[in-house]
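The complex appears here without one of its protein chains, the remainder shown in place.
Order of writing sets the labels: A and B. Residues in every chain begin at 1.
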Amino acid sequence: MAKKIKISINGVSVEIDQDTTILDAARQTGVIIPTLCYHKDLCVAGNCRVCIVEIMGQKRLTAACATPCEEGMDILTNSLKVRNSRKHIIELLLSEHNADCTRCYKNGNCELQKLASEYKIMTQDFIRLVPFKNYTIDQFSPSIIKDDSKCIRCQRCVRTCAELQGVNALTVAHKGDQMKITTFFEKAMNDVVCTNCGQCINHCPTGALVEKNYIEEVWDAIADKTKHVIVQTAPAVRVGLGEELGFGPGVRVTGKMVAALKRLGFDAVMDTDFTADLTIMEEGTELLTRLKRKMVDHDPDVKFPMATSCSPGWIKYIEHMYPDYLDHLSTCKSPQQMFGALAKTYYAKARNLDPETIVSVSIMPCTAKKFEANRPEMHDSGYRDVDYVLTTRELAIMIKQAGIDFMRLDDVHYDRLMGESTGAGVIFGATGGVMEAALRTAYELVTGRDVPFDNLNITPVRGMEGVKEATVKIENPLKEWAFLEGVELKCAVAHGLVNAHKVMESIRSGESNYQFIEFMACPGGCLGGGGQPIPTNPEIRRKRAEAIYAEDEGMPLRKSHQNPEIIKIYKDFLDHPLSEKSHHLLHTHYSPRDRF
Amino acid sequence: MITKDEVCKVHAMTEEEKYALLKNVINDYDRKESNLIQILHMAQAIFGYLPVEVQHYIADQMELSVSKVNSVLTFYSFFSTQPKGKYTVSICLGTACYVRGGREVLNKLKDVLGIDVGVTTDDKMFSLSVMRCIGACGLAPAMTVNSKVYKQVNPNKIHRILGMLK
Partner (left out) sequence: MTTNYLLKRVDFIFKNENDWEVILSKSINRAPQELINELISSELKGRGGAGFPTGLKWKLSAEAVNAIKYVICNADEGEPGTFKDREILSRVPFKVLTAMAVCGHVIGAKEGYIYLRGEYHFLRPELNKAIVEFEYYCKEIKFDFSIKIFMGSGAYICGEETALFESMEGKRGEPRNKPPFPSTSGYMGKPTVINNVETLAHTFTIFKYGAKRFYDLGVQYSRGSKLFSVSGDTPKPGIYELELGMSLEDFVEEFGDGDTKAVQVGGASGFLVPRKRFHETAIGFQGKLTGISLPTGGSMMLFNSSRSMFNVLDNYLEFFREESCGQCTPCRVGCQQLLKGIKAVKRGEKNAQYLDKLLRLTETMQYTAKCGLGQSVANSFSSIVENFREEMIY
């Protein structure tokens, strides 16, 4: 038990745990102190100074986010001195800010704007500093737009990229009035190690970092009568979208989302969960094949551990940072790209459509998916497999633009052919989900029995721990897999690229001996993706994860190989996992990139 | 430890030898991130400035991200990412020097050298820079050429000071 201390906030005495910051203490007692540079995911910077409060007896004000309470502190959060100073600080921020709200992508969900509006900053006495500086808007990346004229130098993005992702694509350069947030040598985001994960976007309080949006392009496609526009929705979108449209965090809105997409005018609404199940079939088989090649054929070229390949942020990361480990990646494309390749082949054929006329759109919790869809590797259907990638946030914008009262929609089911999924596909959206889904299927494939966890819930790989481990011992396998008798399959799960870095270092040093590892670029997995609603924080991630697992539990089928549409696609089109056709459409290889 | 003397011999070195020397420096400093600034100092002594390639090399050797190296070095005015001339002429614009005519001396220097602050002459002889108080305020205004300090300078003295260098 932490020691309790007594303090007073705005004249009300309270007892709180020692070492609580003034900010947290205030929140606990129902007093809100505004913040900008503070974010629950990140270490405290204390540099914006909007959270200043007055401690009686001290001349100077104190940053609430950075100061622990001390016994007997008498704190005022709204004294005249505090208010005047805070107002000054907001005015200062606005003076170096290109506050052109009506033309800003963040208009309506901007922390700076909200603060300015709360404090009613109606005049601008200070001299505007914006035009005096050299600003370029960096729009070269297919995922991210960086506009320095909107940056308030809170460094949340810098801390995100360093602390959560360990990528350090964004840093602070220069000092004094020249200090700015930038990449190495002020190169474009597209030309540096940035993984396009979008975590910086999700943590930026202003419009300085936003996703590149393709909303107009998608509207155009929908309006084009010669096009057949199909859409897929990633697992994590259904547990996030509601937050943008009036629901609290952790509400599942799958049916409403499908209904909304139909109303937007998409010709077919299908589910990435379907290709998530397909990924499990391919990847699970690949894992078993690798094991066989190693243990039975003693093939020296087969690489272990095998690493998952569904997270495009992670892919770009390994291309830059561990190019010598690219052979460890599963050759499976991500579910989005499998879907894309099948949309213009399998789906086109089944519906008797000219693939040329198909526009394939995906709704993703992720900004790296935009980059992924743009990769030269992703044209195996003979066309660009996925034409447009929208984030959860962009979809919400379209729904609002279309005037859809989301709350009042009735649930609608996905369209057939690639719209059916199992609980295993759904949990792809959470960290550990791919691993859990793969184990459910692989174990059964090998032994003919359910994976030995209560109700199929492989709890060791769930939760928000940065690196999780699980070991599954194979007993009494089917005859075909007899060589696996007694084998302990050592698995690990890492989410957030700092954790990926930890695991990769432990592999490189030979310290760990895993066989199978799931990597997700974003903290919490896709549910905490860079394209998810803002804010995203530990509490919200936890709620979204609960929703995902609830969705899984509620599904009649919870193992990928049971999905009837999966069974059908192998029967009608792909033959069997790792068949030649699936190799052509569903698998790929990646190439090394420079570390800098 | 690499000594300053060794570093002094660098202008006779090939690029490869310079990089080899830098590698030794980095090893001497245990490749520790906390020694980054010392390593940057030495690297600048070896190469004269810190071009992109050298930053890459340091980041690579120390397993740091290159933007981090860049972030640190752009904070400090000692580090230059541009090559410097044979002589770096710096004029003090600290308060004492400023009020006693530092600005006029600077203007004269710009005139005579035909360059702006932060720039190097085409013949690579002179670079011009501005500094803050160097503690010669007693005899302001002060200027330095490389590490030699000239006190109580005035615009009329500039020709003589530069002339003696050529």
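FYI, a contact is a pair of C-beta atoms (placed from the backbone, for glycine too) under 8 Å apart; a residue touches a chain by one contact, two chains touch by 3 or more.
Treat the numbers as computed from the prediction; the structure is a model and nothing was measured.
Touch, as defined at the top, links the missing chain to these shown chains in the whole complex: A, B.
Only one residue from B:Val89, B:Ala136 or B:Val153 touches the chain missing from this view: B:Ala136. Across A:Ala66, A:Ala188, A:Val302 or A:Val487, the residue that sits in touch with the chain not pictured is A:Ala66. For subunit B, the residues in touch with the chain missing from this view are 32-38, 40-41, 71-72, 75-79, 93-96, 98-100, 131-140, 147. The chain not displayed touches subunit A at residues 44-50, 52, 59-61, 63, 66-68, 81, 84-85, 88-89, 92-93, 95-96, 125-127, 129, 152-153, 155, 172, 174-179.
What we mean here is this: only the chains that are shown with their structure count from here on.
Interface residues of subunit B, counted against subunit A in their complex, comprise 52, 55-56, 59-60, 65-68, 70-71, 74-75.
Against subunit B, in their complex, subunit A makes its touches with residues 167-175, 183-185, 192-193, 595-596.
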